[in-house]
Structures are given as C-alpha cells and as structure tokens.
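Everything on this sheet refers to the single structure shown next.
The other protein chains are all here in position, but one chain of the complex has been omitted.
Just so it is clear, A and B label the chains in written order, and each chain counts residues from 1 on its own.
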Amino acid sequence: MAFLEVHNLVKDFGGLRANNDISFEVERDELIGLIGPNGAGKTTLFNCISGLHTITSGEVIFDGEDITALKAHEVARRGLARTFQVYVAAGDLTVLENVMVGCFMKTRSRAGARHKAMEILEDLGIDDLSHSLVNELPVAAQKRVTMATAIGSEPKMLLLDEVAAGLNPNEIDGIMASIRHVHDHMGITVILIEHVMELVMKVSHKLIVLDYGEKIAEGDPQTVSKDPRVIKAYLGERYAKEHGGLNSVGQSEIDP
Amino acid sequence: MDILVGSLFAGLLIGMILALVALGLTIIFGVMDIVNFAHGEFLMIGMYTGLLTAQGLGIDPLFTLPAAAFVGFLLGIICYFGFIKFIIRGPMVAQLLGTFGLMLLLRNLALLIFGSEDRAVHTGLLVDKSFDIGMGIIVPATKLAAAGLSVVAFFAVWLLMHRTRVGKALTATALDAQGARYMGIPTERMNALAWGIGGASVTIAGALLVNFWSVNPFIGLLFTMIAFAIVALGGFGSIPGAFFAGLVVGLITEIPGFWDFFSYTFDAEWMMDVPMTSFKYMWVYVAYFLIVVFRPRGLFGWKQ
Partner (left out) sequence: MEAIKNALDFSDSPRIDLIVAGAIGIAIIAFPLFPHSSFAMSTMIQFLMFSLYGMGWNTIGGYGGQVDLGKAQYVGIGAYTTAVMLIRWDVPFWFSMPIGMCLSVGWSFIIGYPLFRLKGHYFAIATIATSLVLKDLFEVWDYVGASRGIEISPIEFPTPDFMRLLFRDDIYYFYVILGFFFLGILYINWFRRSRLGFQLRSIKDNEDVARSLGINVHWAKIKTYAIATAFVSMVGSFHACYVKNIEPEDTMSLDISILIALMAMLGGAGSLWGPIIGAGILIPLKSYLKEWLGAQAGLVGIDLILYAIIIMLISAFEPRGVWGIVEKFRRKRRK
C-alpha cells in the first residue's frame, strides 16, 4: 500500500474532461514532480486530491484511508496540505498571523500557535519578516509564507503549486533549499507542480507528466525528459518527430 | 369551488403585474450585478406619477403610462450617474447599504412632498366597472386592464432586449461585460441604460398598479421584497424567468384564498381559525428563503 494512491481519477466540468483516467502512486519518502504544459490539468488534479473539487469517478487513497468523498477541510485534517498558485492576501494579516492560521488547525491556544508559527518561520529563514504585511512582500517571500502556513498544519504530505513561478535564479535556489528541507528534515512527502525545469529536475525522485488531462509519462527525471511524447507535449509534434524520436504514427522509438 | 377559481384568477392577474415590477430588477442585476434596495421606491414614484398625472391632466389613469415611463427612465439614469456608478467599485457592504440609503432618501422625500396619507385613483374610464367571468366571479376592470397592459409592456421590453441593436448590446453586457467591451460596447452607457429601462418598467408597473392599489410613501419595501423573491425564483437575469416567477408569486399571495377553499372543502374548523390573510406576504418571504437555499439558480437563471 503506497502512501498516496490515485486510481483512475476522472474530473469533468460539464462537457470538458479536465482529468482523464489518471492513476499513480506515491511512497512516503518520495518527492514527486508533476509537470506538463499549461492547461494540462495539474492544478485540477491537486484540487481533486485535496477535496476542493468533487471527483467524477475514481478513487484517492491517502495513508490507507479512502479520501475520495471527503471535503477539503476534512482532507486537510488528515494531514494533506497544499499551497495555491494565485493567492493575494487581504490587507491586514501579518506573516506571523498568516502562519498562525495554519497552526490553529492542530493547536487550540493562541500562545501555542504563535510559538509554533515562529519556529516554522525560523526554519524557513523568514522569521525576520514575521511582522510584515503579507501583501507588501516581494513574490519570493510570499511563496515562502504560503509554504510556512501549509506546514503549520503539521501535514504528512504537502502539495506545492508552482512555488517557483516568477522567481529569479537566486530565489529559485532559496526555495529549492526550503523544499529539500521540508522533505528531508521534516519528513513530509512532497508533490510539486512546476514549470521551472531546473528546479523540478534537480529535486524530484520521480516525474509525472500530464498533457490534455491525461498522464502521458512517469519515471525518473532523466528518462522522462527524453521521452518523445513529453517532448511532443512541450515542443510540438513536428519537433518531436524531427528531433525527439517520435515516429510517423506517434509512437516512441526510444526504449524506455 | 368559485373561491378556488377566483383566487386562481386573482393570483394570476396580480402576478402579471408583479412580473413587470420584477422585470426592472432582473435587468439591472443581469447587466450590472447590483441589487437595488430602492426598487420598491421606484414603483412608489411610478404610482404617484400615474396618480398625479391623471388628476392633474384630467385624463384616464391608464393613459398616464408614457409619463410614468419617462419619469422612470430619467430617474434610473440620474440614480446611475449620480450615485450608483460610485458604489459599484466598492465592497458588497457598501453596495447594499448604499442602495438602502437611496431607498430611505426616496421614501422620505416622498413623505416630505406628498404626506403620509393613502391616495388612490377615483375617476377613470374603467373605475367601478367589472367583468363577470362566470361562476359568479367578478373581476374589477381596472385590475384586468392593468394585468393585460403589464403583459404588453413586458413583451415590449423583451422585444427591446432581444430584437433591437441596443437591446442586444445590453444582453451582451449582461452575459460578459468584458467581452462586450472588447467588441466596442461601452459598458458605462450600458449600465446607465439598464437603469433607465429598469426604472421605466417598474414605474409603468406603478402607474398600472395605482389604479386599484392605494399609494403612500411606505409601500416600497413590500414590493422590493416581492420583486427579490420573483427574481430569485425566476433566476437572476432571466427575463422569461421573471414572467413565470411573477405568476407563481402572484399565486402565492393568494394563499389565503386557497386556504379558505381547502378549509371549506374539508370542513376543517382549525383551518378556519388561522388568520391567513395576515400572512399573505409572509409566504413570499418564506418562498424566497427556500428557493435561494435549495435552488439558487432559480427556474431559468444563468447567474449565480
């Protein structure tokens, strides 16, 4: 039994099939990268797993429990946390208060939540920002704050949605270190949606590739990056045929 | 049996007029997503306009419609440019309280100008005449005419929205304001127009209503709530929805009549003791609550 199992997940929005028959497994100690072109259905998949969307058909099993029908807050309480791609904070929460919201899931007392929040901020190296307003911070810091908030809920698994978007190379290194810290030292399983390839290739044990709502490849980063179907998804069919090893009927001519 | 048919008929008649009342609200909401608490006050102004024009010019109240429409249109446009356009960019609290302030303003201006006594139409072609539609049911001619004209006015507005260029532009803005803007449709003007047409339709309804319903500065709120219920049932933004929902709500206001029918049919003493007539409009509020909780899209609506 894997830590997270997704079986034949389908998500329809009226006539549009956003996720089509997706299956994969994640082990406790893995760090998985979820990649694919824009609109492939990656965030939708996260929403399905975390309970924000009702799944049309299929199953999600987390830590031995069937969480398919659970609502978002129930999923979160079972130890599955996530961040969001687009998140603009309202005016009045400071960084510390923001993270405290996450901590309040497990802690009831204010002092306790505050203490834990400070610890997490120190861990991620942003404790000096604790009294700043979230929406006055630069993007890189904001992303760290959303990570810290999610970690506040003491998750066993964390879904990160494009935490490196819009960052410069230095900042990318910084966030990469944070991700590694979360996974290696805090023991949290991580699935990462990313477009920043250097990041995702370096940290992931395994990549899962989506295109047009379907899983088209799965495997270690090196192999997947050479998979013609993956190349086709990102660079187009013609390029894949000319340079990527895709034959005339769309099949890969490279041994996996 | 005649109670049943009588109530049914009365309900449908009033429903047609109520549909027209709600029409303005649904157009404004469809185009601009703003809920107008002062809607009933527009109706009240329409009623006074109809009344005073008839008395002042000595013409039959049923011919005052153009005057009422003109006043309503102007009122809508003035409200938009003078006030509404400033609150649409604000938070919801501000919009709700803002139109509520408008409601208070209009209501108390009317109080100041007209005084608080009830006024009604007393002379006219159709006053005191009635039709006998069989089974001993008598319908006042004014009510019948008002209902008929309401349907005509409703249909006219529907034609305007769907068959004219201006109307189509409005409908486009209702469906997708940004998209409409890219197509060159000026949103600001559409918003003002929505208020103008919305205002005119409800004042026309007022001028029709005043033929058999007396007016005072305070009746606005009741009709605002009724209009909300109709729009919720029919679906915010849907014009045909407003019509059918209007009929349904009209029937709801006749619940006391149906109640009487059932209490006589079943000879149930306990039913006769309940003072149903006092609860006439309460059922409309209950209906609103139930619809909005269990079927927010209403019958035909596309907006949520």
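We adopt the following convention: contacts are C-beta pairs under 8 Å (C-beta built on N, C-alpha and C of every residue); 3 or more make two chains touch, one makes a residue touch a chain.
Predicted, not measured: the structure shown is a model, and the values here were computed from it.
A.B. asks: The chain left out here touches which displayed chains?
C.D. replies: A, B
A.B. asks: Out of A:Leu4, A:Ile22 or A:Met100, which touches the unshown chain?
C.D. replies: A:Met100
A.B. asks: Pick from A:Ala76, A:Leu124, A:Ala140 or A:Leu167: which residue touches the chain that isn't shown?
C.D. replies: Hidden-chain contact among the options goes to A:Ala76.
A.B. asks: From the listed residues B:Gly56, B:Gly90 or B:Gly179, report the one that touches the chain absent from this view.
C.D. replies: Checking the options B:Gly56, B:Gly90 or B:Gly179, the one contacting the hidden chain is B:Gly90.
A.B. asks: Looking at B:Leu111, B:Met183 or B:Ala268, which makes contact with the chain not pictured?
C.D. replies: Answering carefully, the residue with contact to the hidden chain is B:Leu111.
A.B. asks: Specify the residue from the set B:Phe9, B:Trp195, B:Phe228 or B:Phe261 that touches the hidden chain.
C.D. replies: B:Phe228
A.B. asks: Of the residues in subunit B, which ones touch the absent chain?
C.D. replies: 35, 83, 86-87, 90-98, 100-105, 107-109, 111-112, 115-116, 221, 225, 228-229, 232, 275, 278-279, 281-282, 285-286, 288-289, 292-293, 296
A.B. asks: For subunit A, enumerate the residues touching the unshown chain of the complex.
C.D. replies: Contact residues on subunit A toward the absent chain are 50-52, 71-73, 76-77, 81-82, 84, 87, 89-90, 92-93, 97, 100-102, 104-105, 108-111, 113, 149-150, 152-153.
What we mean here is this: only the chains that are shown with their structure count from here on.
A.B. asks: Round to the nearest whole Å and give the separation of the Cα centres of subunit A and subunit B.
C.D. replies: 51
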